[in-house]
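Only a single protein chain was left out; the remaining protein chains are all shown in position.
Chain naming follows the written order as A and B, and within any one chain the residues start at number 1.
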Amino acid sequence: MKELLKVENLTITNIENKKQTTIVENISFSVELGKCIGILGESGSGKSMTCKAIMGLLDKNFNITGSAIYKEKDLLTEGKENMRKLRGKKICMILQNPMTSFDPLYRIDKQITETLIEHTDLSKVEISKKSLEILEMMQIRNPQDVLKKYPHQLSGGMLQRIMIGMALILEPDLIIADEPTTAIDAITQYEIVNEFLKIKEKNQVGIIFISHDLSVVSKIADEVIVLDKGKIVDKGSVDYIFNEAKNPYTKNLIDKKMAVMKKFQEIIKKG
Amino acid sequence: MKNYIIKRCLIAIPLLMCISFFCFVFINLIPSDPAEVALRVRQTPIITEEAISQIRVELGLNDPFLIRYARWLGDCLRFDFGVSYVNPARTVLGEIGRCLPATIQLAGFSLIFVIILSLPIGFFCAIYKDSLFDRIVRSVVFMTTAMPAYWIGLLLMWLISIKLDLLPTSGNGTIKHLILPAFTISLTYISTYIRLIRNNILDNMKEDYVLYEKARGLKERTILINHVLKNSLHTCIVAIGMSIPQLIAGTIVVENVFAWPGVGKLCIAAIFNRDYPIIQAYVLMIGTLFVVFNLIFDIIQYITDPRLRRDVN
Partner (left out) sequence: MIKQLMKNKMAILSFGIIALISILGIFAPVFAPNDPYESNIIKKFAAFSYEYPLGTDHLGRCILSRMIYGIRPTLFLSLLTMLGTIGLGAIMGLLAGYFRGIVDEIIMRIVDVMLSFPSQIMILAVVALLGVDIRNVIIANIFIKWAWYARMIRTSVLKYRDKNFILFSRSIGSSESFILIKHMLPCIGSEMAILATLDIGWAILNISTLSFLGLGVQAPVSEWGAMLNEAKNVMTTNPYQMLVPGIAVVILVASFNLLGDCIRDALDPKEAN
């Protein structure tokens, strides 16, 4: 399968306030077209930072070394303008907190239109058509009404789906999903995970899926890397990580989760 | 939302009562006897004990405190503030009415200065954070907070009127006369607002939606102007609105420096002349303005705050 993105020896240091703190160290992984790589780790392990660095969203307070090769270009050294053109069109990101990721002062249709105007030459009519397409693709009912609403009038799950739709509409090569299910309730989580599975099947995209939730990662990812305090402690297929992982941190993570699940199932069986 | 508005209005009423009470207590604590003053006003040649007690009955000065307060309040609501102690031919209302337009003119112009200077400067300081421009502005702002308003006025007067002879030093009449005093007043407040706007914009730039907009590939300028600025504007407008009564109160000193014929100058003269009705009316007016403006802008802030809409739903 074609290798979409190859990250090698990515190291990020925070150089604010004349103090140097290493955020991530020597991260290497690759993403293939049509496959999903899961990045697993607890809060503060550097998962989001890695992806923000790849997309060029870190400011001058951070020093980044290493390489992230995408289509023969090193994303880490590309100019700001070039990166901006890639973002939202070829490389799309889905953020963690849908409730706060939309500007509260603008309606949904305006925010979708903004993105489309920036990356395409479509006319107004075509843009409205595309906006409806996004919502229909995500199986949102009454798309006309939803478009006219403000973000605070919609639920988290719906906003998350709109975000996913906006990420897909321009047919990107790479989607980075940063904990898309964390801020959502369990039932909607299930629906969102299904959306991602559908995306993997239908569209030819590579997905980087960041989460601290093992069950979600196990369903979506083909390959998993485990991060702890900025370093990769384990790498392998989902089966390997869950059943055969030798690294103590990984084992601890899996065991803890398994224990919770077992207990939960016991309680359900009893009751 | 309506509940909030009603609640706020209800709270304002006791506050207004308090300030009117304070003013009434004030006039009752003054050393001069209102009965004597009244006699002087009527130009009674000889002031005897009987005349004084007669006047006291006539003016109702022997009535209980609360009744006198209620009567005084009634007079105030009819805009009858009595006559000046010093110049009985003039009513307090007349005096204040004569001087008020000049003060409002000055305060209005200062407000314009504050808005056109603090908004752009604050904005650019935030965007170019820690640049040379930002650091220079921050130092200047720091210095101006340490400068007394009257000294700024004197300094500007000396530099611009006397040394450079660009603008007149005092008096009023044309726009030229207005520039220096208005600029002086605005300088004392601009520093606060530049800091406020800068911090507000910096906070807004850290918000999630800014990150998402960057991730969608929107242009930096679009993000700043259409989104960050628009979100900050709300706070800025409310803050500036709440400062309007401060600007009016702040004219006292500047009117003194530039001999601007406004209510501030009137009040200072009244303090020296012990013309208590005028001082009382001035305090009442400013206090009321304060409460009313804070009320209006509190409500405006509540209605226009986008985040509050979320809680409502």
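Here is the rule we use: a contact is a pair of C-beta atoms (placed from the backbone, for glycine too) under 8 Å apart; a residue touches a chain by one contact, two chains touch by 3 or more.
This structure is a prediction, so every number in the text was calculated from the model and none was measured.
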item	value
Omitted chain's touching partners, listed by label	B
Hidden-chain contact residue, picked from the options B:A35, B:I55 or B:M157	B:M157
Absent-chain contact - pick from B:V92, B:I121 or B:A149	B:A149
Missing-partner contacts on chain B, residue numbers	15, 18-19, 26, 29-30, 142-143, 145-151, 154-155, 157-158, 162, 245-246, 249-250, 252-253, 256-257, 267-268, 270-272, 276, 279, 282-283, 286-287, 290-291, 294
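Definition applied: only the chains that are shown with their structure count from here on.
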item	value
Whole-Å separation of chain centres (CA-atom averages), chain A against chain B	52
In the complex, chain B residues that touch chain A	207-209, 211-220, 222, 226-227, 230-231, 306-307, 309-310, 313
In the complex with chain B, residue positions of chain A that touch it	55, 57, 84-89, 92-93, 95, 97, 100-106, 114-115, 118-119, 150, 152-153, 163, 166
